[in-house]
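Only one protein chain is missing; all other protein chains are in place.
Let's turn to chain A:
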Amino acid sequence: MSVSHRFWFLVGMVLCATILCSAGAIWFTSTPFLEANQAKVIQDQAEKEARAFDNELAQYQQLLQFVAAQENVVSVVIGYVENADVVSNYFETLPRPDGLISVTLLDALQEVTAHATLQGAPKEAVKSPEWIAAFEETIKAENRYAPAVVKLIQDTQAPYLLMAVPVFNRGFAEGVLVAEVDIDFDAVFTANNVTRRSFVAAADPGFVAEQEALGHWVESVAHDQLSLVSIPDVEATASAGRMLLFNVMTAISATLLVSFSIFAWLGRATIVMPHKALEQQKEHLSELAAVAENANDAILVTDLEQRIIWGNPSFEALSGYKISEVRGRKPSNFLQGADTDPGTRAALSHAVRARTAIKAEILNYAKSGTPYWIALSITPLAREDGQIYGFMAISHDVTMERQQRDDLAAANKATEHLARHDPLTGLPNRRVLNEELEKRAKGEVPHATLLRIDLDHFKNINDTMGHDAGDYVLTIIAKILTENSRKTDIAARVGGDEFIVLMSAGATSDQAVKLGRRILEKINEPHSYEGKPLRIGASFGVASTLDGLIPLEELISSADAALYKSKESGRNQVVHYGSSLHDAVCFNREISILMQRALTEEQFEPYFQPQICAQSGEICGFEALARWHSPELGVVMPDVFLPVAAQMSCIEEIDECIFRKGMKVARDMQRRNLRFPKVSFNVTAARIRTLANDIELREVPANGPKVAFEILESVFLEDQTDLFREALNKIRDRGYLIEIDDFGSGHASIVGLMQIKPDFMKIDRRLVMPILKSKQSANLLSSIMEMGKTIDVKIVAEGVETEDHALILRHLGCDVLQGFHFSKPLPHAELVKFVEGYDPRRFFPSRQWTKRA
């Protein structure tokens, strides 16, 4: 039988027993009560009937007293007035009870003064002994409200009542009003289930005693003048008692049923269900015990003092201890040893004292003395009421895992180091530097000072001595940086030959400049590689937010600007990003902003500097030079805007603009029929490649001026690829000429020159200008001229400042002259005037020229 079935069976049994016991108890205890109640019910009924009878009488009494108090009735009684109808006058007009048979007014002498028959045939008043007795009792009344005298007349036909009230004259009873009253006893004593019959009798003590002896209930009525006898219906009241008992038992049974239902429902919830849950729990615990017994994890259960109570076979296998030999001992006393981390031991100890759960890895020692790592989880064991009674320690061997993890951590650390350091020099890389700068930016004082270092001509070392030498140089630099900077400084390698030293927080730009110079001194000291001397130079740019010029995020770019300035100013020096440099940078920045609009609005205009044929003195071409017509800045020269344009990578756009506008001028000159034989445009190597691929680049018309593109000599140094040469050829195929600009300033190789085969070579002005004073220069130019002729390339000399220059160059065999001696670069309008008014004699006065028609 299940718990549930046992429970319901017991509840049912107890319910039945309770109902039976209740019934017995109620029967036993209520019987006297019912008997008393039965008597009480009979008494109540008798009293009720008595009250009903008295109430019935009261209405007659009140009516009689009312009439007796009437003034004319009194007048009749005391003889002031004779009126035999005075009674009937009242009773025949007033509403009266049905039982009134007759009313008679007697005076003080018992004489009938007035009489009225109200029921049946009229009849005279007959003074019987009862009448006389009633009169004599009534006339003694002390006041008119005294209770009426009532007599029961046992007539042969039916009993009736005689009721008498006094007639008072100013405080004295002077007569009696007597009424015969036929009470309808059936109406007064209504049928009920308590009494069988009730009747009225004279108030005779002997009769009363006799009736009471018969078990009848006797009540005094009519102010003790009569007795009301109630004969109880014993069987009916007993039956009512039994019915009451039955009803009570039914109600109690119903109540018990409801109560037991509630009890059963609650009991099911509080006893059966928990019991079931307990059984399930027990089953579950058994399963858990089996699981624990067979678990791979080592499990120990201890008491609150951490003494072992129970352990599973896995523990024995892991530790080498038998449970039987360690039961009652503290695990910490025999499992932990010399190398066990004291911090972990303290943490475990603290958690146990605090009765909190803890997880830890800890080094244990097996019985054999072999150390092993375990992942340990200690959990307090609590009873249902929350009371903690012990601990459970679950552990498993993590020695292998731990070893792997350590290895992995070491690998990660190495990777991390690699990711953050330059493998060659061991210096932190840009990432470390950026992190530090970000940290500074988030700090309370977002300031930093740094030193940017770029080796001068490092490429040469690589090129000339090989990369190993370059690496060696870089290593030396790193060493110098490390040795000369403080430990709190961060010296990082941020590019091939670029380094940055981020000074410690608070360091000023002065300190950085000093550090830079110290480092530069060390760098400049003689070094050697594989016995070969090495000369190393470096440029330094110093910038600091503490100077109040720049925010932290512009620090590197500002240092870069200073470095650039250093390079520009001759390298191998330390340049501080001060206010003047800052102004220049700001100016460039402003220019760059204006330039973006200038490009959109095509504010760049071509200026044309004439090129004069040295032999004929005639105009043989123009070089189109870019000028920026800025609404804000006026006419800006290329040396100002080109560096900015280079930084913005928009030189090509400017070139394209100048080319387009220059060609437009050329067409205008042609239309004007003015001499405009050739026009040259400066282009970059990139522009060459773009033009070569520009399918819209039209061929140079045969009837128009020649068009040439000037390419810097340095371009050939940097970009002598086949691709570039192919591009040049494509352009040349469309009729364009190629000129080498600033020849002599670079290191163009003759071979390269031969491969390109330019149409013109423009000699750098720095070679031209000294020829008046330097024989050597003149000889050099002469050689160049010779070379030009040899390879069939025309020579253009720039920087022709004076007539002497012109004469000498012509003499030396130069083909074309260009310079301020002839004209500065001219805008379109002035160009027109220049050509229109051109006379070679103005520029070669010492020679006779034939003006061309």
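Following the convention adopted for this analysis, a residue touches a chain if its C-beta (ideal position, glycine included) is under 8 Å from a C-beta of that chain, and two chains touch if they have at least 3 such contacts; residues count from 1.
Simple rule for what comes next: contacts and distances are computed from a predicted model.
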Protein name as given in UniProt for the chain not displayed, "sn-glycerol-3-phosphate transport system permease protein UgpE", "Nucleoside ABC transporter membrane protein", "Acyl-CoA dehydrogenase" or "Leucine-binding protein domain-containing protein": "Leucine-binding protein domain-containing protein"
Answer key for A:Ser22, A:Asn89, A:Thr117 or A:Asn169 versus the chain not shown reads A:Asn169
Among listed residues A:Leu15, A:Leu34, A:Val87 or A:Ala108, the absent chain is touched only by A:Ala108
Chain A residues that touch the omitted chain in the full complex: 71-72, 74-75, 77-81, 107-109, 111, 169-172, 174
